[in-house]
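What follows is subunit A.
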Amino acid sequence: MNDLIMALIAPALIIFACLIARSISILTKLATGLILCHLLVMIKILMPLAIGNTTFLTLLPGFAIDRMSALFLLLTALIASASFAHAQVFFKQEETSGHGLQTAYVRQYYILATLFVVAMMAVYASDNLGFLWISIEATTLLSAGLVYFHRTKNALEATWKYFIICSVGIAFALLGTIFIFASSQHDQQIGSLSCFELVKLAPNLDLGSFKIGFIFCFLGYGTKAGIFPLHSWLPDAHSEAPAPASALLSGSLLNCALFAIWRIYQIAQATGRCQFIQDVTIWAGAVTVVAAALFLVRQYGIKRLWAYSSIENVGLMLVAIGLNSPFLFFLQAINHSLAKVSLFLISGNIIQSTGTKYLKDIRGVFRFAPVWGIVLALSALAVAGVPPFGSFVSEWMILTENFNLKYIIPAILIIFGLTLTFIAVCLHIGPLLLGTPKSTSKIFRPIASSVVPVTLLIGSLILGLTVGYEGLIKVVR
Partner candidate 1 sequence: MNFTEILCFIVLFLVLPILISGFIRNLKARLQNRIGSPLLQPLYNLYKLLQKSETISQDASPLFRIVPALNFSIMLILAVLVPWLPFHFSLPGSEIFLVLYLFAAMRFFSIIAALDTGSPFSAFGASREATLSALTEPAIILSLVALGIAYRTSDLNEIFSFSQSHGLMQVSIWLLSGAGLFLASLVELSRMPIDDPTTHLELTMVHEAMVIENSGPNLALIELAYNLRLVVYYGLSAQCFMHALAVLFTIDHATYVLLSILAIFILAFLTAAIESFAVKLAWRNNPEFIAYALTMSLLASLAAIFQSAFASLSLGNLGAFL
Partner candidate 2 sequence: MHFSAPYPIYFGVAPLSLFLDPLAAIFVLLLLTVTMASAIFAPSYLRHLTGKINQSYFWINMILFIVGMLMVLLSANAVTFLVFWEIMSLSSAALVASDFSSHKAHKATIIYLGATRIATSLLAIGFLWYYSIFSSWNFVDWKLNSESLPAAILVALGLCIKAGIWPFHIWLPYAHPQAPAPVSALMSGVMIKVAIYAAIRLFVLPGSGSEELAYLFIALGMISALWGIVFALIQTDLKRLLAYSSVENIGLILASVGICLWAQKTGMKEIALISFVAALFHSINHGIFKSLLFLSTGAIDSAMHSREMKNLGGLSKKMPWTSFAFLVGAASACALPPLSGFASKWLIYQGFFTIPCQWHGKAMIGISLVSIGLLAFLGGLALACFTKAFAISFLGRPRSAAINHAKEASPSMLIAQLSLTLITVLMGLLSPQIISFFSLVYQSILVPEEAAISGFAKFVGPSLPLLPLAIVLTLLTCIIYYSVLFRKRKQLKLSMTWECGYGGLEPTMQATAGSFSHSIATIFAPILHYSTRFQISGKDRRHFPEQIQVETEISSLLESSIYSPIINSVRLLSGHFSKLQAGSIHLYLLYVFITLIALLTLGAKS
């Protein structure tokens, strides 16, 4: 209980700060400071869970943290800090570039973003499938406002699509949750929604209704996660949101949705009769990877590019889930989050300084902003799974595992998708980085605007060079 209050103090303070702060710069600075405190608090609370001996922490009835949730919570806190810290630079530039940024908008942004982060944390912390569902629904409701930040027609359209499609999807997840609940009422039991209990009950679950429940949940949370062909809202929302929000959406929201799938998948694994479910998950992942790659070939917007790349990574994480390897799932998630957040943030900088988000209008980043150019190139490589960055390691392990479990065709599909992605990304960002810049584009606050992305990139690099199977598997078990 104490932990819960401690974890919620900083978000509450941020909201309070939003209400009282008078200028944007004070607000952003306060928020940055507070979110970093929050990160420290989270580390303090969760470290024993993540790598220590403690394995379980109950916060409230229905909310409990195990090792995986602790890891993901830390990741969320990290991504949130990164996003908030960079938002400071972002809003500063937005203010100076004369787009008519209103303080109220920024206030609203911070309140929503903070609540959004709290909702995401609730997803990881909830042990109860019902609360899980409610939290995920809450993330949709809260992030819709973030997507709409720019108040343009496109932003509105993206928000509407995001909102409606995700709501429908989540509704199906609710149905799935109900079915799973029903399946636990087999043999005249009272029924349960607690994941941990369900895992224990798994052999007694009614398989037929559980399967239907899983399909609905998979579809519902899959819509939220952006599995092909349910991803339709994702590129729009991710590309229309302001860069720090895109980073949050891509870096943690997708993990949230996948985490929900993983929770249910865990139950499915525990039933011991889940070949179909495993097949569906892995194949859906592989197909998503290939589809995202195909979408990437013809692309016009820089952030849409990264949005599709996120879809691709969702596919990979899904495969990791399907392989029943929480460790790989987390590894892929953290690698993707680090690189993708860095990518979104740096792209945001570039969009701000060139005033366009169309790939064909941006040229010569290496010339006018060498730091950004290098960070962008390296992050893009990191996302594409190029060694020695972390994604390579996790992708390679996923592929190895695929081969071990004889899912060879999905593995080859994934490799095909990754190859195509790499080529497509090179095709798109090559001209963007090289070439002669337009006169209007110039770098702003080169150090401040690259601190966060560079830090994340270094993180990704360290992960790539040091992650070992034995070492981390010890951590997760």
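The rule is simple: a contact is a pair of C-beta atoms (placed from the backbone, for glycine too) under 8 Å apart; a residue touches a chain by one contact, two chains touch by 3 or more; residues count from 1.
On the choice of candidates, all candidates are chains of the complex that A comes from, given by their letters.
If you're wondering where the values come from, they're calculated on a predicted model, not measured in any experiment.
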Task: Selected neighbour of subunit A [touch, this complex] from 1 or 2 - done: 2
Task: Parts of subunit A lying in touch with candidate 2, wherever the complex brings them together - done: 160-161, 164-165, 168-169, 172, 211-212, 215-216, 218-219, 223, 229-230, 232-233, 235, 275-276, 279-280, 291, 294-298, 364, 366-367, 370, 381, 386-388, 392-394, 396-397, 399-400, 402-404, 411-412, 415-416, 418-420, 422-423, 426-427, 430-431, 433-436, 464-469, 471
